[in-house]
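A protein chain is absent from this complex, but the other protein chains hold their places.
The first chain written gets the first letter, and so on, giving A and B; residue counts start at 1 in each chain.
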Amino acid sequence: MVQAVFTGFFGLAAIWFAVVVFRTSSMVRSALALLFSQAAIGGMFLAMQTEFLGVLQIMMMATEMAIMAIFMVMYMMDPGGLGGMDMTHQKRASQVAGALGALAALAVAFFAGWGPIAPEVRPAEQVYGLGIEIMERSMLIFETAGVTILTAMIAATAIAIKRRGKE
Amino acid sequence: MSAVLTVLMLLVGAYLVAVLEGWVSTGRLRPAGPITSGLALLGRESVVPRQPDRIFFEVAPPLLLVAALLAAAVLPLSPGLVVVDLATGALFVNAALAYVMVALVMAGWGPDGTYAMVGGFRFLGQLIAYSMLIVMPITAVAMRAESLFTTEVVESQAVLPNAVYQPVGFVIFFLAAMGVAFLPPLDLPTAPGELAGGVMAEYTGWRLAVMRLARAVLVVTLAAAISVFYLGGWLGPVLPPWAWSALKTLLVAAAMLLAGRYVPRLRETHVLEWGWKIGIPLALFNIFYVGVLLLVVE
Partner (left out) sequence: MITLIVALVVGAILFGIGLYGALSQTNLVMIMMGVEVILGGAMVNLVAFWRFLHPEVYSGQMFVLIVMTVMALEMAVGFGVATGRFRAKGSVEMEEAQDLKG
């Protein structure tokens, strides 16, 4: 019961901050609201006794979303949100799509038979268990992820770099 | 109980760090200096600049303090004296320290001032230079301890402290910790003289007092982290464990502060370049070296 209350609390925080992301007109606020939304998701992980992933989520999102803030200030026309620009289009259709998607997911959550609920898990075993999983069964997947990161790094740099000889 | 004791130790440590910092920067030892200047700050008006991002402006100083306190919460002072002994303690230190950067970006953006914003975004731009160098040496430390429990990290150094076992990691972590605590010569976000206080430029009164306190607590926390990860924490002969922890933490803090007295402030491009081109390869080498030592020697 305590677990459900904490999960729900962090869940509400995550939802509230996620709404703020698209409602505020200040870009830095928007990026940091997303950061706190993701950190609240990390809090949900912790509430669900998934300690390693929770701490990892809280750590990674801090840097990721702060970098997002710097890019938003760089590329947006009105980063401070003082001009009151409307930055949305096809509002009605998006609202309908969002509501339909959420409803579909909710219907699955309520009507699917989830089977028996597992008993307690211990955090200390998780770090070990995840390490064994990465190094044994899922090693190929993990290696693939590493190679994908390298590819994406090279691709992103190649796209963003200034062309030589032009201008 | 241990939470109260830890906060008490942190406050005493912050006071001593403030005295030391004053001594190092002015050359005069004034034991009452932090108290009088703190009281003076509390007495002054706390000005809110024109058109601020009010939420960020208010939240940034407490967030800096909370980040430093959270990082300190997983660091053990003696075998029983740790607020929470997390199974992912060494990772949690990183997670809490990442929010130092978030707090400074907020403090830079909030007050709508040029110097503050340059300082905040400069600290964010330096991210690679110090953040990776905090994470990667800790990886090597955790490899030796075969655990992320901070208490087990300390116990793994019973024979030989990590500062001797992996000196490269120790040096890198020490410098990166100075970068996170924005101590001179790496005080790029505040940069007195160049940015006129940077992220702290627009803060006055009690808000500045909170921010200065948070910075002093951050220095103590990072010194404690170095003592736990590299100097064997509470381990040592004769003296009781907590005394060893306190002694090592204070010595590390003093060394960090002294280093700034004799080195001029580095240029931000140089910090980023050296951190990226020298620091990260060295940190990778450190991980490799520790791995070889663990597999071959032991």
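One rule holds for everything that comes next: a residue touches a chain if its C-beta (ideal position, glycine included) is under 8 Å from a C-beta of that chain, and two chains touch if they have at least 3 such contacts.
Not measured: the values here are computed from a predicted model.
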### Task
Please provide the labels of all shown chains that the missing chain touches.
A
### Query
On chain A, what residues meet the omitted chain?
1, 3-4, 7-8, 11-12, 14-15, 18-19, 21-22, 27, 30-31, 34, 37-38, 41, 44-45, 48-50, 52-53, 56-57, 60, 64, 67-68, 71-72, 74-77, 87-91, 93-95, 97-99, 101-103, 105-106, 108-110, 114-115, 117-118, 121, 126, 129-130, 132-134, 137-138, 141-142, 145, 148-149, 152-153, 155-160, 162
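FYI, only the chains that are shown with their structure count from here on.
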#### Entry: Between chain B and chain A, distance of the C-alpha-averaged centres to the nearest whole Å
27
### Task
Enumerate the contact residues on chain A facing chain B in the complex.
26, 28-29, 32, 35, 51-52, 55-56, 58-59, 62-63, 66-67, 69-70, 73, 80, 82, 123-124, 126-127
## Note on the structure
As the complex stands, chain B meets chain A at residues 51, 53, 55-56, 86-88, 91-92, 94-95, 98-99, 101-102, 105-106, 109, 121, 124-125, 127, 131, 148-149
